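The complex appears here without one of its protein chains, the remainder shown in place.
So, chain A:
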Amino acid sequence: MTSFQSSLGDEEGIAEELAESQREISIAEFFEKNKHMLGFDSGARGLVTAVKEAVDNALDATEEAGILPDVYVEITEVGDYYRLVIEDNGPGITKEQLPKVFGKLLYGSRFHKREQNRGQQGIGISAAVLYSQLTSGQPAKITSRPKGQSEAQYFELIIDTDTNEPEISVDETTSWDRPHGTRIELEMEANMRARSQLHDYVKHTAVVNPHARIELREPGLDEPWKFERATDELPAETEEIRPHPHGVELGALIKMLEATESYSISGFLQEEFTRVGKKTADNVIDAFRDQHYGRELAWSPPSSRSTVTGATNDDVAAAIEAAVANKGAAATSAFAEGVVEALAERDRLSRSELEGIVGTVADAVEEDTGRTFGSTVRGNATEAAWRVIAGVDDGDADPANADSTDPADASADGDSPIAADLYALVDEATSTRKDDAAIRAMAEALAFRVANLDGEAYRIARDDLERLVADAATFVADQHDATFGETARENVVEAVWSRARTVPDAPPKVRTVAGDRDVAADLLEAMRETDILAPPTDCLAPITAELVEAGLRKEYDADFYAAATRDAEVHGGDPFIVEAGIAYGGEIPADGSVELLRFANRVPLVYQRGACATTDVIRTIGWRNYGLDQPGGSGMPNGPAVISIHVASTNVPFTSESKDAIANVPAIEDEIELAVREAARELKSYLNKRRSMQQRREKRDVLGRILPEMADKVSEVTGRPRPDIDGALARIMNNVSVEREREDGTVRLVVENHSDVNEQLEITDIVSAEPTDVSAGTVVDMDGEWFVQWTPEVASGDERELTYSVDGDADFEISVGGVETEKLTVNE
């Protein structure tokens, strides 16, 4: 029974803190210090929190076992203390599971569990146990009866505050009338000052868990407060998913690295994260290498250089030939030519790439000539060719910088191929407004600094490159009075960096990364900057719009209900779904602002309403558009309405550890707004319809009074009998009128639709004698009464005649359905 997970440990912050601190201080001390974060800062709140934890766990336990929850909560006064009893009809709990459930307070599961569950909200039942133990000195009394067992088991459990281990002090068999389930009894110092929050919590829990039956007894209630089940449908089971690379933090990543069985980073990524396959892992690793090793700057080989002066391919070939000894002229020259040929195909290359080319050509020449090109020869050849390409054969001499006082003379093309390459890049990266001298100076200053990099491979991390460019810019500004602003510098960095090559070095192994925080940070950065598919959303179990509505319907006697469930979205690495519901009218109090119910993963949030993203969103919506009163056009709307908002996620972001308010995350706020607006649109159309019905009723009332008076008056004036005005009345009120006319043995029901929409009516005439010749209807004989039924569709402005014959003085009783009573006029 894993549902009694102690979720305290799931939270990185607290888990780490707890792990650190437990070695030095006792858990009692720690708890005392942190109880405000844990929701136990006062006796009033402590009781609510304990109920909340226990009920959340009870619901999770039953749901996981596929049982419709039946939760019983009882609070009684016992002397100076309060006794809290929570019973559920879950699968029960065994002795072996007890330490797991109550002992995990300090350790928790190592990683955040990527699953939507209630516990994620909570501090854990174990905190409640500890609170009770610390304030009352009483052990937690647990009764459990696993399914199918004839006897129940009774435990008393305390947490040893020195060792932080749970200890079972009593373990005996007992009898219990529930066939299966768990009963937890806690005694604690508390008070009922937070009664309204407690009631809210329980009521809102019932709203959001329409499949649960909940009963609450507390000293302030004369009768137990019962919340019945509104559906037999359990919430969909949720899949646990692995974390998404975009949703982890450094601490969690390090722990995962420490715990994984993978050896390589690629394996680790594919094994431990969702949405990471070979290709994505490779992308992450490339980014990781760039982060960790930096890139190698790439230069143009002589063949592709635009300037005619400087080294040529012949120089490269000559350098290679000079570097190769004792391989025979033919092989040597074939080798040199092969390299030069390969170079000719390249725009630019890094030293590692050159090394690769040399290796490939050497292999080919070895095969052709039978000569062996060993690693020393290959190394020498690479070295020699690179010196020509990068122009470093003059050692550390620095012509560019020394002579740069006169940029016109200090042309980059002669002695530094690097400067020439950089000149092209800087020129391309900066706006046309920069004059040529400034660009040349920048390229040279940069070339000088690049040349001073350690090693000949010009390997540099991006942030170092940024520093280097900034430094060069400062130098150019000082010496040449030419400014390279931030944008220009960024463009230069981007131009150089995008031409640089990811190094071929193998990424560090998992063990190395795990042991070095900086390297792990590089990996995390690489994960974040790589595009990765959003996480799957089947790990979420929304309540569904239908049940959101059912929950409201169950607890609020309103005239109108609407609900909406959005599609899943992703924030960070965590998928989330927002649902909203609205109840309006009926018994909901009309004065004051609307009631807002906030839920995260099916758990009501009862504190810190003002700090919650849901509240902020409700305030920004213009409710007047939706027919609710909103003083000043913003803020909480007024009126007889209840708005409920549910955010389900594998990781609901809260404003604080006490988890009372959802943080203002734009992606989540957007979805909240869309969900609420979706439900509000239905409210609007309902209110509009109601308003038009109201007007119709008013009109009906007024005209129903005036027209007969007018008819009386005109009959008085004209001296004629009072005219029949029913037809006129029906027409005036955009009505649907059903009128009976009887002539001899024929009954005609005339249906006139004066409304502006088509109407589908259900007309039943109950006749005391057998009807015949019924037009297009059905007749059912019910014990001497005949039900004549029609379901005519009458178009707007149209009329239909329904006829039948009946003998003698039959009695009739007509009933008309399918049309609002306000619109209907029946004249018999």
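Assume a contact is a pair of C-beta atoms (placed from the backbone, for glycine too) under 8 Å apart; a residue touches a chain by one contact, two chains touch by 3 or more; residues count from 1.
Note that in this section contacts and distances are computed from a predicted model.
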### Task
Mind telling me which option in "Amino acid/amide ABC transporter membrane protein 2, HAAT family", "Type 2 DNA topoisomerase 6 subunit A", "Cox cluster protein" or "Trm112 family protein" is what UniProt lists for the chain we can't see?
"Type 2 DNA topoisomerase 6 subunit A"
### Summary
Given A:344, A:710 or A:780, the residue that touches the chain left out of view is A:710
### Query
Any idea which of A:36, A:147 or A:699 touches the chain not displayed?
A:699
### Query
Touching the missing chain, which residues of chain A?
698-699, 702-703, 705-707, 709-711, 713-718, 720, 723-728, 731-732
